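Of the protein chains in this complex, all but one are displayed in their positions.
We call the chains A, B and C, going by the order they appear; numbering starts again at 1 in every chain.
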């Protein structure tokens, strides 16, 4: 199964502010922090579509990252306000892909991608139910609650 | 020097949402994450008073934590919206103290305190300049930009 | 119940090397990293007494931190080899206390304490079984496997 996704429906923005603890001794955001930003952004992406990922996780339904890649173009710094643009780029029967761009104003600092598998609490692959596919393809239905 | 602080001036609230990466295999927020929450909350506390801590840090003016304590009463969980209540409780010539309460709705999950020293880039103690003392005692002057 | 602990039996050393990602833009180890060091050190402390904490955790038996305090005297830096001295200082029916000193050679950089409760997977308090009390009071029985 491959589901065609309209990019206007597939995109959300998540704003966050860089924390001191996310910097390193180079004086910039540590490269591993961007995986945390991507994660926060895709949880917010789901929330914009009415999905509370915490409820899924409590029920043992998980979307672990099975592939991740990041290209670092320019450093983000402490207290920067960043916008993470998150796009669902692929939706298959048991996995999906997101692409991310980390923006500071007009400047794109970092780009990345993750592939996530859908599994149950026994770590077995799960097929996305039809109603979930519908939600994932529906576009934003909830107001922005940036940051929180 | 001891400066008397009015508690209405000395208090700010900072809202944040628990990230997945902040949880541990007990299914709750890892105890070290609260130090990051306290830190984000006191940087926001400064921002509410017109101080951008990142500018201080770039100029080599730092407020390192020299003492920290935390009492954990009830666990926070993934995607919880938390309010961190931050109160400046002591202001001396070269150091200050904050007290924190982590709230989920009416419930206080965690309490803590930190003492911070004021140092320069050579890690020498710095006396707070008069204008900084004034700002620290002034109360909020900036609108809430919760989360970001 | 209060169990008297002989300090020679109650002490273990754990060596680790500071990672780059544990530093912050002040160029020193971030203050929250010490809670991770204390945690690694007390897991190693248990391992020296034949207890694999991961097995406990898998069975839903946990020792969450309910209080923590840290006093920072001097900064640790990237690639420093640190020794964490961990002492069991109190053992009660449902909780215990550890004290820690972070040493770089002869110098004590940081001191701290944690109190841990014993709970089950339903987050209910558990009384330490007699055989566990015996193990906790026994002193080291396993060779050092520092770092790993």
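The definition used in the following text is that a residue touches a chain if its C-beta (ideal position, glycine included) is under 8 Å from a C-beta of that chain, and two chains touch if they have at least 3 such contacts.
Remember, predicted model here, so these are calculated numbers, not experimental data.
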Option touching the unshown chain, where B:78, B:98 or B:128 are the choices: B:78
Touching the absent chain when the full complex is considered, from C:9, C:36 or C:132: C:36
Spell out the interface residues on chain A facing the chain that's missing from view. 25-26, 28, 31-32, 35-36, 39, 57, 62, 64-72, 75, 123
Tell me which stretches of chain B touch the chain missing from the display. 20-21, 23-28, 30, 32, 78
Missing-partner contacts on chain C, residue numbers: 15-17, 19-21, 35-36, 39-40, 43, 52-54, 57, 77-81, 146-148
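By definition in this document, only the chains that are shown with their structure count from here on.
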Can you identify the chain nearest the overall CA centroid, using each chain's own CA centroid? B
Find the chain most remote from chain A, comparing centres computed as mean CA coordinates. C
Could you please state the distance in Å, as a whole number, between where the Cα atoms of chain B are centred and where those of chain C are centred? 26
Note: chain B residues in touch with at least two other chains are 35-36, 39, 57
